[in-house]
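Sharing a structure below in structure tokens format, with a few things to ask.
What follows is an incomplete set of chains from the complex, kept in their original frame.
Each chain carries a letter (A and B) given by its place in the written order, and its residues are counted from 1.
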């Protein structure tokens, strides 16, 4: 898996001087780096119901939080996978972020270990459901079971 | 912070042949390495109500899950912090595992970044409460604010 995310710690504290437009651009670039997608799908999906919510995802989620230095993106995405397993209900988001974890340099094995560990905190059903989501994502990424 | 956890990936798959006694010993050793405590407090606290539960924590939690190879302990503990923030109600366990994360080589900054990021998934109140727990743990570990 090529790590597309090596440049992620270049974020900086100069947020106070950024205009919203610059935050948005920063966020969209970071979303692309993390998820390997452009974010057009979420913009399109929200366009006729809550376009500003797509903007907040870009600006705050990716532009502010995920652009922060201080923690590498591989660890950030595994932490997100862990959190989503414990929430229990966020299957769609879990699917996206398992893909992001792989995209940011986490191995298939590391994703599986993170999910299994959450059985201790979020319970076995949450972990089991998440493993089935992971299985689908691995298949979509062409990751062979043997390759694990 | 000295990393006491560097030897953690030495776990192995030979679990099937282990007796319960050996799993228990493995788990208690791993708990000590991760938390920097002996686990006596939890044994004592549970002794007259559910002594077997302490055994399961050692055997399954630390002996099976946290002894697995495939993910380093620093990342494991940050994932646990993330999961506990999203659960929302596990303040006591969060306090223990923020300490474990520090003990396993995570920096104060990495713990804070992990918690802040969870505002996106578990909400701002859960993250805010967790930051106050972290503040207490950092103080107990003698980590100066400036040292961040």
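By definition in this document, a contact is a pair of C-beta atoms (placed from the backbone, for glycine too) under 8 Å apart; a residue touches a chain by one contact, two chains touch by 3 or more.
Bear in mind that the values here come from a model prediction, so they are computed numbers and not experimental data.
Undergrad: Please report the number of identical subunits in the complete assembly described by this file, where 2 are shown.
TA: 6
Quick note on the criterion: only the chains that are shown with their structure count from here on.
Undergrad: Taking the touch rule as given, give the residues of chain B at its contact with chain A in the complex, in rising order.
TA: Residue list for chain B touching chain A: 61, 65-66, 68, 70-71, 75-76, 78-87, 90, 93, 109-110, 112-114, 116-122.
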